[in-house]
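Heads up: the structure comes next, in C-alpha coordinates.
Removed from the display is one protein chain of the complex; every other protein chain stays in position.
Entry: chain A
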Amino acid sequence: MVHWSAEEKQLIAGLWGKVNVEECGAEALARLLIVYPWTQRFFASFGNLSSPTAIIGNPKVRAHGKKVLTSFGDAIKNLDNIKGTYSKLSELHCDKLHVDPENFRLLGDILVIVLASHFGRDFTPACQFAWQKLVSVVAHALARKYH
(Lines give C-alpha, C1' and ligand atoms only; values in the text may rest on other atoms or scores of the structure.)
Protein backbone atom coordinates (compact mmCIF):
# COMPACT_ATOMS: atom_id res chain seq x y z
CA MET A 1 0.00 0.00 0.00
CA VAL A 2 1.30 3.45 -0.88
CA HIS A 3 2.00 5.76 2.01
CA TRP A 4 0.90 9.36 1.64
CA SER A 5 2.09 11.97 4.11
CA ALA A 6 -0.37 14.58 5.33
CA GLU A 7 1.55 17.17 3.36
CA GLU A 8 1.35 15.17 0.13
CA LYS A 9 -2.39 14.65 0.56
CA GLN A 10 -2.82 18.36 1.18
CA LEU A 11 -0.75 19.32 -1.88
CA ILE A 12 -2.73 16.98 -4.10
CA ALA A 13 -6.20 17.84 -2.80
CA GLY A 14 -5.39 21.54 -2.59
CA LEU A 15 -4.41 21.76 -6.24
CA TRP A 16 -7.16 19.43 -7.39
CA GLY A 17 -9.77 21.75 -5.92
CA LYS A 18 -8.65 24.41 -8.37
CA VAL A 19 -8.36 22.21 -11.46
CA ASN A 20 -10.82 22.68 -14.31
CA VAL A 21 -11.19 18.99 -15.06
CA GLU A 22 -12.69 19.47 -18.50
CA GLU A 23 -10.00 21.91 -19.67
CA CYS A 24 -7.01 20.16 -18.15
CA GLY A 25 -8.21 16.72 -19.18
CA ALA A 26 -8.78 17.81 -22.77
CA GLU A 27 -5.42 19.52 -22.87
CA ALA A 28 -3.51 16.59 -21.39
CA LEU A 29 -4.99 14.08 -23.81
CA ALA A 30 -4.49 16.40 -26.78
CA ARG A 31 -0.85 16.87 -25.82
CA LEU A 32 -0.37 13.11 -25.53
CA LEU A 33 -1.61 12.68 -29.10
CA ILE A 34 0.53 15.58 -30.35
CA VAL A 35 3.79 14.96 -28.49
CA TYR A 36 3.67 11.17 -28.85
CA PRO A 37 1.86 10.64 -32.15
CA TRP A 38 1.96 6.84 -31.94
CA THR A 39 -0.71 7.08 -29.24
CA GLN A 40 -3.16 8.16 -31.94
CA ARG A 41 -3.51 4.53 -32.94
CA PHE A 42 -5.66 3.95 -29.89
CA PHE A 43 -8.08 6.62 -31.01
CA ALA A 44 -8.64 5.72 -34.64
CA SER A 45 -12.39 6.23 -34.27
CA PHE A 46 -12.00 9.81 -33.06
CA GLY A 47 -12.00 11.40 -36.51
CA ASN A 48 -9.66 14.20 -37.51
CA LEU A 49 -6.30 13.96 -35.73
CA SER A 50 -4.29 15.29 -38.65
CA SER A 51 -2.69 18.31 -36.98
CA PRO A 52 -2.20 19.84 -33.52
CA THR A 53 -5.03 22.29 -34.29
CA ALA A 54 -7.33 19.46 -35.36
CA ILE A 55 -6.48 17.43 -32.27
CA ILE A 56 -6.99 20.32 -29.86
CA GLY A 57 -10.34 21.18 -31.43
CA ASN A 58 -11.56 17.59 -31.76
CA PRO A 59 -14.69 17.19 -29.60
CA LYS A 60 -14.10 13.47 -29.02
CA VAL A 61 -10.60 14.18 -27.74
CA ARG A 62 -11.96 16.82 -25.40
CA ALA A 63 -14.71 14.56 -24.11
CA HIS A 64 -12.38 11.64 -23.58
CA GLY A 65 -9.79 13.83 -21.92
CA LYS A 66 -12.43 14.95 -19.45
CA LYS A 67 -13.36 11.32 -18.79
CA VAL A 68 -9.74 10.34 -18.14
CA LEU A 69 -9.09 13.20 -15.76
CA THR A 70 -12.38 12.66 -13.97
CA SER A 71 -11.18 9.17 -13.16
CA PHE A 72 -8.07 10.74 -11.66
CA GLY A 73 -10.45 12.46 -9.31
CA ASP A 74 -11.59 9.04 -8.13
CA ALA A 75 -7.99 8.14 -7.34
CA ILE A 76 -7.60 11.35 -5.36
CA LYS A 77 -10.72 10.55 -3.33
CA ASN A 78 -9.30 7.10 -2.66
CA LEU A 79 -5.59 7.67 -2.18
CA ASP A 80 -5.41 4.74 0.18
CA ASN A 81 -6.82 2.32 -2.35
CA ILE A 82 -5.74 3.39 -5.79
CA LYS A 83 -5.09 -0.23 -6.75
CA GLY A 84 -8.72 -1.13 -6.05
CA THR A 85 -10.04 2.00 -7.75
CA TYR A 86 -8.28 1.13 -11.00
CA SER A 87 -8.68 -2.63 -10.97
CA LYS A 88 -11.44 -2.80 -13.58
CA LEU A 89 -9.89 -0.07 -15.72
CA SER A 90 -6.63 -1.99 -15.69
CA GLU A 91 -8.31 -5.09 -17.04
CA LEU A 92 -10.06 -3.00 -19.67
CA HIS A 93 -6.85 -1.35 -20.88
CA CYS A 94 -5.17 -4.75 -21.15
CA ASP A 95 -7.89 -7.04 -22.46
CA LYS A 96 -9.98 -4.75 -24.65
CA LEU A 97 -7.85 -1.70 -25.44
CA HIS A 98 -4.40 -3.35 -25.70
CA VAL A 99 -2.54 -0.28 -24.49
CA ASP A 100 1.14 -0.59 -23.56
CA PRO A 101 1.33 0.61 -19.94
CA GLU A 102 4.33 2.78 -20.83
CA ASN A 103 1.77 5.18 -22.29
CA PHE A 104 0.23 5.75 -18.84
CA ARG A 105 3.57 7.04 -17.63
CA LEU A 106 3.75 9.40 -20.62
CA LEU A 107 0.26 10.75 -19.95
CA GLY A 108 1.12 11.24 -16.29
CA ASP A 109 4.20 13.32 -17.12
CA ILE A 110 2.17 15.36 -19.58
CA LEU A 111 -0.50 16.01 -16.95
CA VAL A 112 2.20 17.35 -14.62
CA ILE A 113 3.41 19.72 -17.35
CA VAL A 114 -0.16 20.89 -18.04
CA LEU A 115 -0.66 21.62 -14.33
CA ALA A 116 2.66 23.49 -14.26
CA SER A 117 1.61 25.67 -17.18
CA HIS A 118 -1.77 26.44 -15.57
CA PHE A 119 -0.61 27.07 -12.03
CA GLY A 120 2.79 28.65 -12.63
CA ARG A 121 4.72 29.38 -9.45
CA ASP A 122 1.96 27.80 -7.34
CA PHE A 123 3.12 24.49 -8.81
CA THR A 124 6.03 24.38 -6.39
CA PRO A 125 8.70 21.68 -6.33
CA ALA A 126 6.91 20.10 -3.35
CA CYS A 127 3.69 20.12 -5.32
CA GLN A 128 5.44 18.56 -8.30
CA PHE A 129 6.83 15.82 -6.08
CA ALA A 130 3.38 14.90 -4.77
CA TRP A 131 1.86 14.91 -8.23
CA GLN A 132 4.70 12.96 -9.87
CA LYS A 133 4.17 10.39 -7.13
CA LEU A 134 0.42 10.33 -7.78
CA VAL A 135 0.71 9.89 -11.55
CA SER A 136 3.28 7.18 -11.02
CA VAL A 137 1.01 5.31 -8.58
CA VAL A 138 -1.94 5.63 -10.98
CA ALA A 139 0.15 4.36 -13.91
CA HIS A 140 1.29 1.46 -11.80
CA ALA A 141 -2.26 0.62 -10.73
CA LEU A 142 -3.42 0.69 -14.34
CA ALA A 143 -0.67 -1.72 -15.32
CA ARG A 144 -1.30 -4.06 -12.42
CA LYS A 145 -3.90 -6.34 -13.99
CA TYR A 146 -1.98 -6.93 -17.19
CA HIS A 147 -1.26 -10.49 -18.09
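We adopt the following convention: a contact is a pair of C-beta atoms (placed from the backbone, for glycine too) under 8 Å apart; a residue touches a chain by one contact, two chains touch by 3 or more; residues count from 1.
In this section, contacts and distances are computed from a predicted model.
The subunit not displayed here is recorded in UniProt as "HBAD protein", chosen from "Chloride conductance regulatory protein ICln", "N-alpha-acetyltransferase 20", "HBAD protein" or "S-type anion channel SLAH4".
Screening A:Leu15, A:Ala30, A:Leu69 or A:Cys94 for touch with the missing chain picks out A:Ala30.
Interface note: of A:Ala63, A:Leu89 or A:Ala116, the residue touching the hidden chain in the full complex is A:Ala116. Only one of A:Val21, A:Ile56 or A:Leu79 touches the chain withheld from this view, namely A:Ile56. Contact between chain A and the absent chain runs through residues 27, 30-31, 34-35, 52, 55-56, 109-110, 112-114, 116-121, 123, 125-126, 128-129, 132.
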